[in-house]
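The other protein chains are all here in position, but one chain of the complex has been omitted.
Our next item is chain A:
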Amino acid sequence: MRPILLKGHERSITCVVYNRDGDLIFTAAKDGRPTLWLSEDGTRVGTYEVHNGAVWHLDVSWDSKLLVSGSADMHAKVWDVETGSELTTFEHTGSVRNCTFDESGRRILVHCDAFGGLDQNRPPLVSIYENEPMWGDVTSWRRAAQFQLPHPEAGEVKCQLVRWLPLGKQILCAFEDGMMKIMDSMSFSTVKEIQAHDNKIQCLSYNLHQTFLLSASTDHTCKMWDLETWDCVKTYRSDRPLNACVFSPTKEHVLLGGGQDAMSVTTTAGRQGRFETQFYHLAYEEEFGRVKGHFGPINALAISPLGKSYCSGAEDGYIRLHHFDADYLDMKDPVPEDEPAAE
C-alpha cells in the first residue's frame, strides 16, 4: 500500500474529513487554510481562504455543499464547497475548537474556548446556528441558542470536544478528565454523565449508522459505546496515547492513531514515537496491523465511507492518503464464518 502524500499544508494537521460520497477530502491545519482534495488521486482542488489562525476543526454538510471551519482566530466560517467563497462568519469570544453540522446540514454546533483568563465575559461557549429561513439563502444564518460551559480558569474541567448526537436532539461534550456529558440540545440540561476515560478524550467518532460511538483518549485506550444504553461495549488497548479513532464502514475493523505527545517526544528515547496507524478487530479487540510513515503523532484519521481508502493527518504536517490494496480489501476474518462441523 503506497500512500499518496498530500502536500499542501505548512503546519500540523488538525482535522481530516471525507464528504458523504467519499470523493472529497477536506483537511485543516494550523496554517489557517482548509484545503480540498480529491480522494481518488490526491489532487489538490483548492483552499478556503483564509483564517488568520490555526484551524482546529471543520465539517462538511451531508450534501457536500457547505463547509464549516473553526479557527483560533475566534471565527467560524461557512464556505461554499464548490466555489470556495465565504458565505458567512460567526464571531466568537475565543478560539473555536469544534464546529459540526447536524444531519440537515443547515444547523451548526460551534464550541469556542474561554479567552483571557477568568474573564466572565468571554467564557467557553457552545452556540447553535441555523440557516434562516431553513433551506433558504445559505448566507443568512441566525444564532438559535447559546450556553456556557465550565470555565477552566475557575478551576473547572475544560471541555475538549462537542458533537451532535444523532438527529440533533442531544449534544455530547467530552472533557479533559475523561468525562462525557450528554445534554439536551433544546434545554441544555445534562441528561447523563459518564466517566468514560481516565484522561483527556481526544476524539469522538460514529459508525456509519450512528448507532455506536468510539472515544479515544490519552489514557491509551479507545472505547466503543452503545448509543442507546451508553454501555461501553468494547475497549481497545493501545501502547500509546491516542488522538484519533474511526470505524471502518465496510469491515469489522477499528483504526486508531496517536503517538507520544509532541511535547515529550524529545525527552524520551522512543526511537519511533509510535506514530503508526493501528488496525484493531472490532469484536476481538486485538491489533492485527499497523501502517507506519508519520514522524509525528497522528492527530486525525478519516476513512472513506465506501471503505476504499483512509487518510491520516499528523503533527508532522503531512497527510497520507492510503488506498487499500486488494490484500486488505479481500482479507477474511481470522475466524472462519462457518461453525465447525461437530467432531
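One rule holds in what follows: contacts are C-beta pairs under 8 Å (C-beta built on N, C-alpha and C of every residue); 3 or more make two chains touch, one makes a residue touch a chain; residues count from 1.
Keep this in mind: contacts and distances are computed from a predicted model.
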- Which listed name, "Multifunctional methyltransferase subunit TRM112 homolog A", "Glutamyl-tRNA(Gln) amidotransferase subunit A, mitochondrial", "Eukaryotic translation initiation factor 3 subunit B" or "SURP motif domain-containing protein", is the one UniProt assigns to the chain that has been left out? "Eukaryotic translation initiation factor 3 subunit B"
- Message: Given that one chain is not shown, which residue among A:R143, A:H209 or A:K292 touches it?
- Response: A:H209
- Item | Touching the absent chain when the full complex is considered, from A:S215, A:N243, A:Q260 or A:S312 | A:Q260
- Task: Out of A:D102, A:E276 or A:E315, point to the residue that touches the absent chain in the complete complex.
- Result: A:D102
- On chain A, residues whose C-beta touches the chain left out of the figure: 2, 4-5, 20-21, 62-63, 102-105, 134-135, 166-168, 207, 209-212, 220, 226-228, 233-234, 239-240, 252, 260, 264, 267-271, 273-274, 282-284, 333-336, 339-340
